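This is the structure, below, for whatever I ask next.
The other protein chains are all here in position, but one chain of the complex has been omitted.
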């Protein structure tokens, strides 16, 4: 009988300790994983019909139509880019990437991003919201997912972005690998 | 005695399971709920004294005083709007809504928002910080509450916004229904 009680004690102790740890430790493997592409066509003064983004702010030395020197430092770009499931610009968009980026360095290509993915399809409804820094010359880089709405209610995580294609300074295609670590 | 020990075992097992579940499951009912209104008076070149916001960036085809075509695409607006508890513009403000929005679509009315509520009254002290997309023609839409300070320390949640009144393109009144799901 004594043995039995002792067993119960240790058994629960084990359970409690593992429970306590599982509660405190965070899961480092994502609870949800999605990949998208989005396509940015910068307005250059002529491509009015196709452009998905435009420079809307620039410093005194800058230029609101053609792109400024000094790695475009200070240029503010507002965008509304189609999101596709594969890397084909002509695929049917599943949503829109909307927001802005700023070129924010004098010495290299770096952008500060604030934007949202907006979905309203049978597959996904809701928004995913991003903030972060994109050093353009680094192949893959992480920005943060600060939260979401709809299907992505209260989600948080990391998005790994990769400029997987570009044409001059007018077309950019970004691959976005989203890993959610808080899913609700 | 055997029975008693077995009872203890099952009793704790039940407790542990329910505890583990409660720890893992998230609460989908808000831990705090607040409603505010805020009032945006856009500078139109003449209303200098009353204006609470101004266009500060615009694309090449835009115009910093009167509003641009193409659904104002690219216009960047900075604002400092009074927050009231009811929908009366003349009520005593309980705080200020400060930040910016961008018109970010060529094809419809959509804005990307980044702003904060700043309170310093007997009722509320601190800030609530928001990010998200506002499709203006949709009656109610959700943006995210990324965090707060003071009374709203580390809070996260969802804000449902609703443009419940407007006059031309100069006055907008937004109702903001804030539901916090992480409260600390």
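To keep things simple, chains are lettered A and B as they appear, and every chain counts its residues starting from 1.
The rule we apply is simple: a residue touches a chain if its C-beta (ideal position, glycine included) is under 8 Å from a C-beta of that chain, and two chains touch if they have at least 3 such contacts.
Remember, it's a predicted structure, so these values are computed and weren't measured experimentally.
Residue B:149 is the one among B:60, B:149 or B:162 that touches the chain missing from this view. Mapped onto chain B, contacts with the missing chain fall at residues 1, 4-5, 8, 11-12, 15-16, 19, 22-23, 43, 45, 48, 54-57, 64-65, 76, 78-80, 96, 98-100, 114-116, 118, 126-127, 129, 131, 146-150, 153-154, 184. Counting over the whole complex, chain A has residues 1-2, 5, 8-9, 12, 16, 19-20, 23, 26, 28, 56-62, 73-76, 102-106, 110, 112, 114, 131-133, 135, 142-146, 156-158, 181-182 touching the chain that is not drawn.
Just so it is clear, only the chains that are shown with their structure count from here on.
Per-chain Cα centroids separate chain A from chain B by 20 Å.
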